[in-house]
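With one protein chain held back, the other chains of the complex are shown just where they sit.
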Amino acid sequence: MSKPVELTIDGKKVTAKEGETILEAARRNGLYIPALCYLEGVSSFGGCRVCVVELKGSPRVFASCVTPVTGGMEVVTDSEKLRRYRRWAVELLLAERPHVCSVCVANGSCELQQLATELGVDHLRVDREWTDYEVDLTHERFAYDPNRCILCTRCIRVCDEVEGVHTLDLMLRGKNSKVIFDLDENWGFSRSCTSCGKCSASCPVGALYVKGKPLSEVKKKDLVSFIMERRSEK
Amino acid sequence: MAKIRLATVWLSGCSGCHMSFLDQDEKILELAGKAELVYSPIADVKDFPENVDVTLVEGAVGNEEQLQLLKKIRRNSRILVALGDCAVNGNVTALRNSLRNGDEEVLKRAYVENASLNQGVPEQVPRLLKRVLALNEVVKVDVYVPGCPPNAELISQVLNELLEGRAPVLEGRFKYG
Amino acid sequence: MPNSGGQQTGVKSDRRLQMLEAAIKQHQYSKDALLEILHTAQELYGYLDKDLLQHISRQLRLPPSHVYGVATFYNLFKLKKPGMHVVTVCMGTACYVKGAENIVSTIEREFNLKRGGTTSDGRLSLFVTRCIGACAMAPNAIVDGEVIGKATPEDVLRKVKSAMGAEMVEAR
Partner (left out) sequence: MKPDELRSLAQKESELRKSYRYRINVCCSSGCMPFGSLKVLSAFKDAVREFGVEEECYVARTGCVGTCSLAPAVLVEPGDYLYQNVTPEKAREIVKEHIVGGRPVKSMLYGNEAFFKKQLRIVLRNAGKIDPLRIEDYIAVGGYYALLKALTRMTPQGVIEEVALSGLKGRGGAGFLTGLKWRYVARAPGSPKYVIANLDEGDPGVFANRTLAEADPHAILEGMAIAAYAVGSQKGYIYVRSEYPLAVQTLKKAIEAARSMGVLGDNIFETSFSFDVELRLGAGAFVAGEETAILASIEGRRAMPRPRPPYPAQSGLWGKPTLINNVETLANVPVILLKGSEWFSSIGSKNCTGTKCFSLTGKVNNPGLIEVPMGITLREVVFDIGGGVAPGRRFKAVQVGGPSGGFLPEQLLDLPIDYESLTKAGAIMGSGGIVVLDDTSCMVDTAKFFTEFCVDESCGKCTPCRAGLYKLYKVLDGFTRGEGSVEDFSKVEELCEFIKEASLCGLGQTAPNPTLTTLRYFRDEYIAHLVEKRCPAGKCFGNSGGGGVE
């Protein structure tokens, strides 16, 4: 058994498991840190930078979803600086592709939209990109709109680590990165996809969705952690 | 106390934000007591007046005429409020930005492809901008009220704050998009 | 399933394929060797088309999306067939500072193509690269493998035209 680690989060003493991340420790102790690319049940990615926290004694900020706890650590989860950084992260994601909430399936149940509200992102300070990726409607049940993708890679991790197939991955790099099926095939023609739907259940925005269903019914953020829990008990 | 000079403007948008504005119900009467509506699509005023205290702008900037009007609004207004998502970030109006030659394409779709009579773009239709712009891509915006449309309650709260001379804080109270 | 063997891919069984197989075998079908195998495949075939990538994915037992992701991540791998002649302009710092942009735009204008692209007749590709390391001779351009140092747009244009001209003479 690993030994417990004592640390403080926002002045509150908490006990964490060795090897646990700051975000996990905070959540288990009922403390809230906003996060986006993090998904319980699969590996952490550390990409979106929404979950940044400060550590006493360091000038930098750290993504709490990938920073392991250490004994005596003093974590600050809320400050003017952190709010400023989180706002930038959300703003940049909103500006990166044409996120038009009013015509999006995820409107009302979108994690990015919720974060924008929560962080007070009421407008964008940078110009928006109007990408024109083709919407992939070739799968009989699912749809994929890359214009709404925020590259959080939840779907990729879920497909690889939970379903065990790795149909999805990223192609190209940088701002041109795109989530693909197999060799950038249309979804309906993917030979490896099992049509399990876990990717759309985990998508925080409206990029992957079930055709003809409101996202509020499709989104099952806890599905993955539930599956993993069941598996570990077997 | 002198009444606040209030203006509302309708650029490229669906007028839903104005509907929501009117939806304030009885609060609109309160507002009428405190503010004088000096320019609005629901009032018959031709030119945008000078010395306006608060201007609510609905819609994005879609053509040259609106571009010039918005600049004038900015010059003549003390506080400029972007009302609703089209004004804040382009929203549906700006969807054509994703199309190649979106400006020509939407006119073609409206006046040629979908027209059963008199196919062709009428001359009096103003030339569209290549790219639809949110207000803050053109001028400085003082207050943003997101939402499609923003709900009446929010509009009313924002106006109240402004009439009281305070800067409204919207964090956590609006719905982005 | 993409990884189940036996399926035909569009890769023709020829000497190049044999050499690719030998390289894969030499790396003991190791998944870690993906980059080396892609290098070998590109050397043999000139570029990596989907059939080839599908084949490699099967042989190394890697998900196709992973192979595609790697092949598109690195600039060196070409997924499209390059033109018969290739002009590469170095856009490293030293070359940029000394006016490499002018060389690129001259070629673009003259042959009506964009950087990274190939003319519609497939005769010329224009690439820009980030530093070939001959900074002291900046700006540099490479025409069909030959480096031109302290290049002017006119130098490069002349070289490209003569390379293309030579091939036209041969074709007759």
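For clarity, chains are labelled A, B and C in written order, and residue numbers in each chain start from 1.
Here, a residue touches a chain if its C-beta (ideal position, glycine included) is under 8 Å from a C-beta of that chain, and two chains touch if they have at least 3 such contacts.
Keep in mind that what you see is a predicted model, and the values were worked out from it rather than measured.
Displayed chains that the missing chain touches over the full complex: A, C (touch as defined at the top). When the missing chain is restored to the complex, the residue among A:Lys12, A:Arg28 or A:Lys175 that touches it is A:Lys175.
For the chain left out of this panel, the touching residue among A:Lys12, A:Arg28, A:Lys56 or A:Arg84 is A:Arg84.
In the full complex, chain A contacts the hidden chain through residues 45-50, 52, 60-61, 63, 66-68, 84-85, 88-89, 92-93, 95-96, 125-127, 151, 170, 172-177. For chain C, the list of residues touching the undisplayed chain reads 30-36, 38-39, 66, 69-70, 73-77, 91-99, 101-102, 105, 129-139, 146-147, 149-150, 152.
Throughout what follows, only the chains that are shown with their structure count from here on.
Separation between the centroids of chain A and chain C, computed from CA atoms only, is 35 Å. One finds 34 Å separating the Cα centroids of chain A and chain B. Touching of two or more other chains is recorded for no residue of chain A. On the chain A side of its complex with chain C, the touching residues are 160, 165-173, 180-184, 191-192.
Across the complex, chain A meets chain B through its residues 94, 98-104, 107-108, 110, 113, 116-125, 127-128, 130-132, 147. By the touch criterion given at the top, residues 1-3, 50, 53-54, 57, 63-69, 72-73 of chain C touch chain A in their complex.
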